[in-house]
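A single protein chain has been omitted; all remaining protein chains appear in their positions.
For chain A:
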Amino acid sequence: MDRVIKVLFFALLVKPVVLLLLGLNIIGRDNLPKKGPAIVIANHNSHLDTLVLLSLFPLSVIHKVRPVAAADYFLGNGGLLAWIALKCIGIIPLDRSGGADREVLFSGCTRALSEGDILVLFPEGSRGKPEQMSRLKKGIYYLIKERADIPVVPAMLHGLGRALPKGEALLVPFNCDVVIGENLTERETAAGFMNSATASFQQLSEYCITLSSTESAEDKTL
């Protein structure tokens, strides 16, 4: 039943909105994992990030693609937001309060991976300032340090933070870049992995064509 809800939600609402109101400049679509277990990591600027990334997957596997999202934000108040998050999008809730130890914290993720799901993770932790990348958190390394068989694919997003920034309810149409890189194979140490991820995002951002759109216009007039 949940699978039907998710497929309908994406087929009738998300995919048309992404296609018409947004419009994506996609590069490297073939790098996306075809099946799990796998992890897609992306930079985070907007609620649209999750929807856009999920919409790239065919409807036949979309129920296996699970974004990892903040439990306090999405489930905290229950109601419609929680229902959409759980039923339509199928999030794996993550406790951000910092109390629980890692094993408990990531139990949802490890279970999903062992069931062959594709996780979507935002290692910056939150959406942050519009169109700016913050430091990557290394929690993700815990999931993959002994699992060289799980591909980790970086996806660089640009433009969505302008279409629907944090704290805004009005969606304004903009084309957005989605640049998908290759599996990150550097897994020796946490620092090495995080560095290779950061470097990869840096490199992928060079393919974005909407980059100059968010250069601050104020600076240019000074």
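To be clear about the criterion, a contact is a pair of C-beta atoms (placed from the backbone, for glycine too) under 8 Å apart; a residue touches a chain by one contact, two chains touch by 3 or more; residues count from 1.
As a working rule, contacts and distances are computed from a predicted model.
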Complex member absent from the view - protein name from UniProt, among "Dihydroorotase", "histidine kinase", "Cell shape-determining protein MreC" or "Phosphatidate cytidylyltransferase": "Phosphatidate cytidylyltransferase"
Hidden-chain contact residue, picked from the options A:T110, A:N183, A:T198 or A:S213: A:S213
Sole residue of A:G36, A:P151 or A:P165 that reaches the chain not shown, by the stated touch rule: A:P165
Where the missing chain touches chain A, by residue: 23-27, 130-131, 159, 162, 165, 168, 170, 172-176, 209-210, 212-218, 220-221
